[in-house]
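Only one protein chain is missing; all other protein chains are in place.
== chain A ==
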Amino acid sequence: MISIKGLRKVYTSDNKKLTAVDDLTLDIENGEIFGVIGYSGAGKSTFVRLLNRLEEPTEGNVIIDKQEITSLTKNELRSARKEIGMIFQHFNLLWSRTVEDNISFPLEIAGVSKEKRVKIVQELIDLVGLSGREKAYPSQLSGGQKQRVGIARALANNPKVLLCDEATSALDPETTNAILDLLVDINQKLGLTVILITHEMNVIRKICNRVAVMEKGKIVEQGDVLDVFSHPKQPVTKKFVAQLMEPGSEDETEDIENLLHNVNHDGVLLRLRFIGESTNQTLISQLAKKFPIDINILQGKITQTQTGGFGTLITQFIGNEKDISNAIEFIHHETSVEVEVIRNAD
């Protein structure tokens, strides 16, 4: 387990103090994929570098697997770092080395014999799906392939933890998905803990079990991805969720104003909020069969996370008042879908 207590990083330059990470306390379980999301400047890059002390913390401590990283001497830290793999936004491969030599690099640092290195490198190349490209140089690879090399390299010394610093931010959406699938695959196969930082909600949604939202060096909200997403409390979290639910329009309220204007004034407008298992229920067809009403879906999106789906539908129920209120009662009591009336019948 990774335990972070009261972690703080203050940069001093020209007598100005800048607190990049501010009194951060966090527990991360073994084997989970933990996401940290925030806009640029939130301090997430500094945070991830404090974990392996690429940046020295000003205060606080980090314990990884019962080993207090923050109290290690330089030599001890070097050997501890071999247990903590790291991948980067810009891959940071050595351009002067081939794919296999790049992956071999951390093994050379760890003093692994040549024979063993060759064997481990080949296994890793197969694991990340780069067979046949062993002798290629980084400049001959696509972004996704470069990150695969980065991942293989980070895994070479069989680490317990993998730190991902914006690992997919330089990749196109399709490649991002492939890399995320690979990370999940590795997480499950090798059981290693993954800590990833990102500004892309999609990354969190796809692979994380738990998430922490960072703003101005602090964690403002954390918990299971589904909980945090379905009931965002902080404005910054709401903004991230909106980004996921309605790509291209960050402001949901404006959309609803438009809806209220444009949709004919029949019936009742409802917002149905699906969380977790409720997304699997056949709610709309059940309603249509049980009650003599018409249902019109106006807008919505349901999306999947590692622990279940969530999303909202904005619907128009048309029928007589009694049937509609019965239907709403039914949703309230018989299902776990949350319902909210946006506009009543005129």
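Please note the rule applied: contacts are C-beta pairs under 8 Å (C-beta built on N, C-alpha and C of every residue); 3 or more make two chains touch, one makes a residue touch a chain; residues count from 1.
To be clear about the criterion, contacts and distances are computed from a predicted model.
**Student:** Which protein name, taken from UniProt, belongs to the chain you can't see among "Methionine ABC transporter permease", "NADH-quinone oxidoreductase subunit F", "Cytochrome c oxidase subunit 1" or "AraC family transcriptional regulator"?
**Tutor:** Result for the unshown chain: "Methionine ABC transporter permease".
**Student:** Which residue from A:K5, A:K82, A:K160 or A:R273 sits in contact with the chain not drawn here?
**Tutor:** Spelled out, the listed residue whose C-beta touches the missing chain is A:K82.
**Student:** Which of these, A:M1, A:I109 or A:L260, touches the one chain of the complex that we don't see?
**Tutor:** A:I109
**Student:** Spell out the interface residues on chain A facing the chain that's missing from view.
**Tutor:** 52, 54, 77-82, 84, 86, 88, 90, 92-97, 105-106, 108-110, 137-139, 153, 157, 163
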